[in-house]
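Okay, handing you the structure first.
The complex is shown incomplete by one protein chain, all other protein chains being positioned as in the whole.
Chain lettering (A, B and C) follows the sequence in which the chains are written, and residue indices restart at 1 in each chain.
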Amino acid sequence: MQKITREVLIEKAASLLNEGVVSGVLGWKQGEFAYDVTPALFTTVDELNEQFVWGDFCGANFSKYLVAHTRKTQSKVLVFLKPCDTYSFNQLLTEHRFDREKVYAVGIPCEGMADVSKVKAIAGEGITAIESTEEGLAVTTLYNDAPVVIAYEDALAERCINCKSKKHVAYDELIGEEGDVLESGRFDQVAALEAMTPDERFAFWQKELSKCIRCNACRDVCPACTCEKCVFNNPVSGAETKAPMGTFEEKMFHIIRAFHVAGRCTDCGECSRVCPQDIPLHLLNRKFIKDINTHYGEYQAGAEVGSRAPLVNYTTNDVEPGDVFERGEENA
Amino acid sequence: MQRIGVFVCWCGSNIAGTVDVQAVSDALKNEPGVVFSTNYQYMCSQAGQNMIKDAIKEYRLTGIVVCSCSPRMHEATFRKTAQAAGLNPYMVEIANIREQCSWVHKDIPTGTEKAIILGKAAVAKVNLNAPLTPGESPVTKRALVIGGGIAGIQTALDIADAGFPVDIVETKPTIGGKMAQLDKTFPTLDCAACILTPKMVDVAQNDKIRIFSYSEVQEVKGFVGNFDVKIKKKARYVNEDICTGCGACTEKCPQKNVPNEFNLGMDNRRAIYIPFAQAVPKVATIDPNACNMLKNGKCGVCAKVCAAGAIDYKQQDQIIEEKYGAIVVATGFNPISMEKFDEFAYSQSKDVITSLEFERLTNAAGPTAGKLLRPSDLEHPHTIVFVQCVGSRCAACAEKGKEYCSKICCMYTAKHAMLVRDKYPDTEVYVFYIDVRTPGKNFDEFYRRAVEEYGVHYIKGMVGKVTPEGKKLKVQGSDLIMDEQVHIDADLVVLAAAIEPDKSARPLATMLTASMDTNDFFTEAHPKLRPVESPTAGVFLSGACQGPKDIPETVSQAGAAASKVIGLLAKDKLTGNPCIASPNELMCNGCSSCERVCPYGAITYVDKEFRMPDRTTAIRRVAQVNPAVCQGCGACTVACPSGAMDLRGFASAQIIAEVDAICK
Amino acid sequence: MQVNEKKPLIVAFCCNWCSYAGADLAGNNRLAYPADVKIIRVPCSCRVNPMFILRAFQRGADGVIICGCHPGDCHYTSGNYFTRRRMAMLFSMLDYLGIEKERTRVEWVSAAEGAKFAATMNDFAEKVAALGENKRLEDLRCKK
Partner (left out) sequence: MCLKGVKRMRKCALANLDKLFAAIAENADLYLPVNDENGAASYKKWEEGTEMSDALNTVKSPKDFFFPQSEDLMTFKTEGKNIEITDIREESKDFVVFGVRACDVRSFDILDRVFITDPQDSYYASKREKGVIVSMACTRPTETCFCAAFGIDAAAPKGDVTTWKTEADLYLQANTEKGEKLLAALEALTEEADCAAVEAQQAKTRAIMEKLPLAGLDTEQFGGGKTKEYFDAPEWKELSQSCLGCGTCTFVCPTCQCYDIKDFNTGRGVIRYRCWDSCMYSEFTRMAHGNNRNSQLERFRQRFMHKLVYYPENNDGIFGCVGCGRCLAKCPISMNIVKVMKTLGGKKDE
């Protein structure tokens, strides 16, 4: 359950709008159901009062929207950033992807976001209302007489269970209290896969990646994927495809995508959140992050603006590619 | 669609012995784009080359593939052949069917099959080749030398000697650098001033050389042959053109207690000063932090005593903009700070000094007028301990010292020890060392003289602690050969402090986009074969900015750098390699990934207005490659996530075509 | 006897300055290695895009090896340092996906190491042959 209320955020946004500091507010807009929330640009206080929401389903990371948005306007936009969003924000700044002068960033604390699929799996079909209570999410459905109460820890998204940081690494203003960088078990699943035999790993990924429908949602939501033109859309790149034509191209797409964001991925987890087939895409990105941390020293993309991503960097005594395998085996 | 000619060479029996050349030329005839295919005994012979030229004309070929020996052997030959027949030389590809086929495979079917595949790959590539033209850029015939120490001085003199104008930028009020502070020089023991100051005068009198002293480089733009540099000439509050260097002002200035940098703070100078007698330019400089007139408008003595009327309290910093064809970095070195080495009591006792301070103590122009007196009480020291490798070769103490060997300390310590024993035979001298490294002409002989003739006590081992006690310094060390603890009551302890690059080097490297190693020494273009060039074209390295060096080595490197500069400036135009990176601006994200992997600093960014796919316009940051600087390695093409960066001559599509042809 | 057995196909990306010259030296010295190895010349090992490697596997390669100058000896000073990081990461990822790690290799071969080039190719070809056909990164359409 979020500690900061919707009203506090509206008040902040309204005052900045009224003062003319910003001309718009990037925030979450209530949808049809209790859990569906759409990123939206609010330009008036009335809109904010009517439709702005802040709660346990506001997972969307707005950082990427700033790329297109700051190009369109000369005035400032207010953006609400959860701690994990601030890493994407910084990484985009490092890569000169938007004009910092046009953004007023308000950091807001986050207690973790609910995973809609988990809620649906527990509460069942026909969700008509969800209320945040002390005990957890009280879910009213068409098929249950009384609301089903789901404890927050049971509803929490994987990326939030393994939250890497409650600390905001960028903001103009912070609402609420600043948190800390956390120790998380986010690499445990990667380690578990590494410990498998190659055959098991192959079977695992074959099963997962064959579900891919190449909708590109993972790419299109990814704050690291802001290419003006993606290689997979570019007929001259030699990699353009529109459909997963067989098992090779499923892998090709995901390997290259993970490689292109390697060292730049902040592990925000949006890719896995939006995947319609629930492929654990974060396990690909985290493999690179884990490898980078192991072999080139701890590196958190977006922790600071201007840091040099590990794959555009080197030391003269880096590990040899062949030795990476061997170390992997020792760990296994 | 290309019209490709294929020429399969027999190389006598070198190729034809293991490859069925007829089968190869027949097989390649049917490849897409191929309109002509033949084979011949020696393609590189005059007859073979004529065959190619004739075919280019007769079949209106737009590209050719030569299946022959390694491109490292005859690519240039066949490119010239093509050019002679009116074909762009970069429309030639070589399939290496000798070194990488006929010579390493035994039987004809295998060799033939592989030769055909290599030929197909070359044809696939040529299908995507585009004519390339090397870019040309003019050369500004003037060099900039950054740093006016012995390295910069020598480089400037050599360049000027070849007839090219040179500017020296020096941050201090005078040129001369560290060498000007030294007393004697090893291994010949001639006095530093005696050999340096004539060179300084040469510089001052050379009409090809301009000296910007008390100045620093503020901005560098451009590229090899065409650098635009902004130099900030700091206000010295004295008109350089008028000042005669008579020194009247420096005698009358009432502000007497300013620590004298030239003597490392061991004595004082005035607020208006000339660093030393032989300074070049010999003009006074007012220290704005010490001058009462500048600080609160009270005084003005120097202006009153200056007969020439050179004092100008209103002088402002001045920005000089100049174009250069080449830049030489000669920013030199400094001893590292001894503050963190508590064990040697440097901060606790005035009688623990660095070797450079020792140089000043023994120098006739130094604070003691050359008499060896210890700083605390100006008494003659009878026991001196020299400690080597303070902060050098110090892998375990990286936070305060350096991992590398500072290279010069063994020799100058031997020199100091010898000089002390020579002048003051009553003084006992001890040297603690890890190793004595003396590889240089007459160096080891020099060191042995110190031990054998002058009786310097060399102790292999490190000093653990120096404790000031009364008038003495208790030195506690270990003798590794005798395997015992050593205790010495010393009067003076001299620390051979590690040397490090000057602090100005790092920001300068950023300005120059020249690479540095982790110790902030400039990196050479190739450690063995291009030791005086930076990977950034047009930037050259002279002296200790590249690594620790003694004077002979510095001077020879300075000359080498000068000769490289002269070679560059002698050209009217630079012709580039056309196989360079080129970005597609429409796809470029401006993310800086390419810039970060470019070893040459060839990539810069500009903000440009673009019409976006949705018909709006947007200002986007996009990469630009300087064709005069790019060397065509291709690192950027892989760093670029969008594939906007491609490499001419080795384009992604070309390599993919080769892969496809091979894997068919 | 083994006539019908498919021979392994190996793509070797060699940098122009060291490894390609090393391969030439192997040729000069007549040091044999399997004809299954096909070399593609690139200016520097850092020109090799992961996409080229995957493309080779897609099209039927059974092994891909990248050869460059020894670290510290790069003609372009730092190119192979980037290669080393990129390939360490890429190959580790392929291994993570269950693709046999013996199918990929990075080897530093100088212009003077003709013997090393031949020995490396012999060894690599042998290891790849032992694995058999590349099934895990193949594109069946390319076999039609």
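Keep this in mind: contacts are C-beta pairs under 8 Å (C-beta built on N, C-alpha and C of every residue); 3 or more make two chains touch, one makes a residue touch a chain.
Every value quoted in this text rests on a predicted model; they were computed, and no experiment measured them.
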Problem set entry | Chains in view that touch the one left out, judged over the entire complex | A, B, C
Exercise. Where the complex has a chain not shown, which of A:23, A:189, A:206 or A:233 is the residue touching it?
Worked result: A:233
Problem set entry | Contacting the left-out chain in the complete assembly, out of A:125, A:145 or A:298 | A:125
Exercise. Per the definition of touch given earlier, which of A:112, A:136, A:244 or A:310 contacts the omitted chain?
Worked result: A:244
Problem set entry | Omitted-chain contact residue, chosen from A:9, A:25 or A:60 | A:60
Problem set entry | Per the touch definition above, residue among A:217, A:305 or A:319 touching the missing chain | A:217
For this session: Can you list, in ascending order, the subunit C residues touching the missing chain?
Result: 59-60, 141-144
Seminar exercise, completed: For subunit B, residues touching the missing partner are 30, 613-615, 660-661, 663-664
For this session: List the residues of subunit A that touch the chain left out of this view.
Result: 31-33, 36-41, 60, 65, 117, 121, 124-128, 142-143, 211, 213-217, 219-221, 233, 242-245, 273-274, 276-278
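By our rule, only the chains that are shown with their structure count from here on.
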Problem set entry | Overall pattern in which the protein chains touch one another (line/ring/star/complete/other) | complete
Problem set entry | Comparison of A-B and B-C (more C-beta pairs in contact) | B-C
Problem set entry | subunit A and subunit B: spacing of chain centres that average the CA atoms, whole Å | 44
Exercise. By residue number and range, which residues of subunit C touch two or more other chains?
Worked result: 50-51, 55, 72, 78, 82, 86
Seminar exercise, completed: Among subunit A residues, those touching two or more other chains are 231, 237-238, 311-313, 315
Exercise. Any idea which subunit A residues touch subunit B in the complex?
Worked result: 71-72, 94-97, 226-231, 234, 236-238, 260-261, 308-309, 311-313, 315
For this session: Going by the contact rule at the top, pick out the subunit C residues touching subunit A in the complex.
Result: 50-51, 54-55, 57-58, 71-72, 78, 81-82, 84-101, 104-106, 136-141
Exercise. Which residues, counting only subunit B, touch subunit A once they are in their complex?
Worked result: 518, 586-593, 596-597, 605, 612, 616, 618-621, 639, 641-644, 652-653, 656
